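One protein chain omitted, others in place.
As written, the chain order gives the labels A, B and C, with residue 1 at the start of each chain.
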Amino acid sequence: MNDQAANDSVGSIRAGDLIGRPAYGRGGNRLGTIADLIVDGDIRTGLRVTGVVVARRPWGRLLGYEREQATGPWLLQALARVVMHRRVRTIRWDELDHAG
Amino acid sequence: MKRLLGVTLGILTAIGGFVDIGDIVANSEIGARFGTALFWVLPVGVIGICVYAEMCGRVAAHAGRPVFDLVRERLGPRVGLANLSGSYLVTLMTLAAEIGGVALAVQLLSGIDYVLWVPAVAVALWLGLWRLRFETLERLFGLTGLALVVLLVALIAGDTPWSQLAGQALDPVPTEGEDWNSYWYFAIALFASAMTPYEVFFFSSGGVEEHWTRKDLLLARANAFIGFPLGGLLAFGFMGTAAVFFYPNGISVSTLGQAVLPAGLVLGKIGLACAILGVFAATFGAAVETGLSSGYTVAQYFGWGWGKYVPPRRAARFHTVVLLSILASVALLLTMIDPIQLTEYTLILSAVVLPLTYLPILVVANDRDYLGDRVNGKLANFFGMVYLVVIVVAAVAAIPLMIVTGGGQ
Amino acid sequence: MAARRWSIVIVVVLAVWMGGYALLSRDPDAVAYRESCVQSAQSTLDGLGTARMATDDGLLSSYRTALDDDAQKLIAQARGQIAGQVPPDSRSAQRRDALLPLLDEAERAYADLMRSQADHDGAARQRATDRIRTLEDQLRDFVDGNR
Partner (left out) sequence: MRVFLGFDLLDRQILDSEGLPVGNVDDIELAVGEDGVLSVTALLVGAQVWGTRLGGRLGDTIAGMAARMQRRTPAGPIRIPIDQVRETGAAVTLAISRDLLVEPELETWLREHVIVRIPGASADPEADKS
């Protein structure tokens, strides 16, 4: 796959690689697993990564409940919260240690 | 012209989709073994499919996304792939059972063994899907499938002990000689025959492909709320006649010939011919739907082009999947597995797959990003939740019951 | 963590349910033999009863041939199932001795019914159907008695 890496712009990374990885705070403490990446701006001016959604466990995606907005019927919502333990937290991108 | 097509699509989806080999087998066998003690499952199943068809019709019309596209989106690639393999396997087995059902119906008309008809039916099905305009298939099988009403006529015309049937229906307990395990096994089979997943794939994909506007949605909703109960009534024809003719004699039904026999006994040759023709149309219509749905599930998961109106050249992968699914179904039938037995196992396996199909629909139907102000109201959510719990319980209990009852022996 | 705990609970419930069922049947061979006796009596009843119900001439001939093939297969299959198994204990032998004559009589009665229809002999058909009706009662009693 090395030829494929050559024509990527320098330092490119895929969202699939980031999601599911453990997230560490500035102090090196483990915050949980990256469930999603938050992007701000718009297509013209560029979509900049401004934060991550951190879940307690590597739940990646759970029917969309990893987002803040209430979506499902209350029973599913409650079940999702139980399964995902406490609320999913949103952490700003610059608070993360990017060595990982 | 558009209105007639809309109504016809509704009728086909109801008759072709509702009454298929699964309903014919489940209703006949249950009528013979339990009389009408399991009648209550039919309205429960019909309401369930109406609730979820309405939801995914709304999602198709407002978000323009079909079921399997949502499944991958909401469950992620890995769980979505597991869901795809389960649903595709069940749809493939249903397709084989439908083709087997058509072959059995032709055997009753020709006297020649059904296995010889299987390849011929498969070729006819593939040609229909490949060359015929979808509306032509729709009208042909939707309206011919109405011939199944002859079983209800046989029930009404014959000297049917209605009070006895009603009494038993209101006393929903295992009949003499049956235990609770087999009672619930067949209840799940009947429930799964009413809520078969491919009906939802077909209904929602039709909505997306025809770009249902709000007006079309009203029409589709009316078709579902008229069409599915109509299909349920036709399916009851098999249960009622089996309860009158086979149950009192302690005879259990295991062949298609037995299922249509009452129509012949009450209405003679014409009644029998009508019933067989009706079975042929319902199973062929269902084979068209399951054939397309096998392509829909795979194509929508991977984001390929798909659709019954798209010429094969412009959706090569979709049409190849449909072709391979038909070939795989023929191969499965040529192993001489009895189509009726195959149908029973397919119903139980589809019960196991149901939660994976209906859960994403319920979630997306509540998401404002997709539907804006068209999200589920209190009523839709109440029924949606109640049925989801019922579906999960049925899914968990299906396989153990199948083992404990030895496949309902 | 919760999901793992839930799946353990479900597995335990299923194991108890299925395990309980297996423990109940004390002597598996005798139970299996009893079940196959009941099954063959039931399928003979199905084949014979359906053939008897379908005797009036108003039906399509092609339908009749298909129906007769099904009935023939059911009756022959049932007979073969019992003939092929050795009863594991005396109680099973009693069951077989009660069942075998019924199965033989069923094959004879079925053959007479088919012959009477081939010859369009109404009287012979009537005799055959009456014999079959009594046989159906006996088969039903056997099924109910040994279920």
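Note that in this section a contact is a pair of C-beta atoms (placed from the backbone, for glycine too) under 8 Å apart; a residue touches a chain by one contact, two chains touch by 3 or more.
In this text, all values refer to a predicted model and were calculated from it rather than measured experimentally.
Note that the absent chain touches A, B when the full complex is taken as a whole. Contact with the chain that does not appear here is found for just one residue of B:Gly64, B:Gly111 or B:Pro174, B:Gly64.
Contact between chain B and the absent chain runs through residues 1-2, 5, 63-65, 69, 72-73, 76-78, 80-81, 130-134, 302-306, 309, 311-313, 316-317, 319-320, 323, 369-370. The chain not shown here touches chain A at positions 1, 3-4, 7-16, 18-19, 35-44, 46-49, 53, 60-61, 64, 66-67, 93.
FYI, only the chains that are shown with their structure count from here on.
The chain pair with more C-beta contacts between its two chains, of B-C and A-B, is B-C. One simple way to say how far apart two chains are is to compare their mean CA positions; for chain A and chain C this gives 61 Å. One finds 29 Å separating the Cα centroids of chain B and chain C. Residue numbers of chain B whose C-beta contacts span two or more other chains: none are found. The set of chain C residues that touch two or more partner chains is empty. By the touch rule above, chain C contacts chain B in their complex via residues 10, 14, 17-18, 21, 35, 39, 42-43, 45-46, 49-50, 53-54, 56, 58-63, 65-67, 69-70, 74, 136, 140, 143-144, 147.
Those residues of chain B lying in contact with chain A across their complex are 74-76, 359-360, 362-363, 366-369, 376, 381, 384-385, 388. Per the touch definition, chain B reaches chain C in the complex via residues 107-111, 113, 176-177, 245-246, 249-255, 257-258, 261, 264-265, 268-269, 272-273, 276, 396, 400, 403-404, 406, 409.
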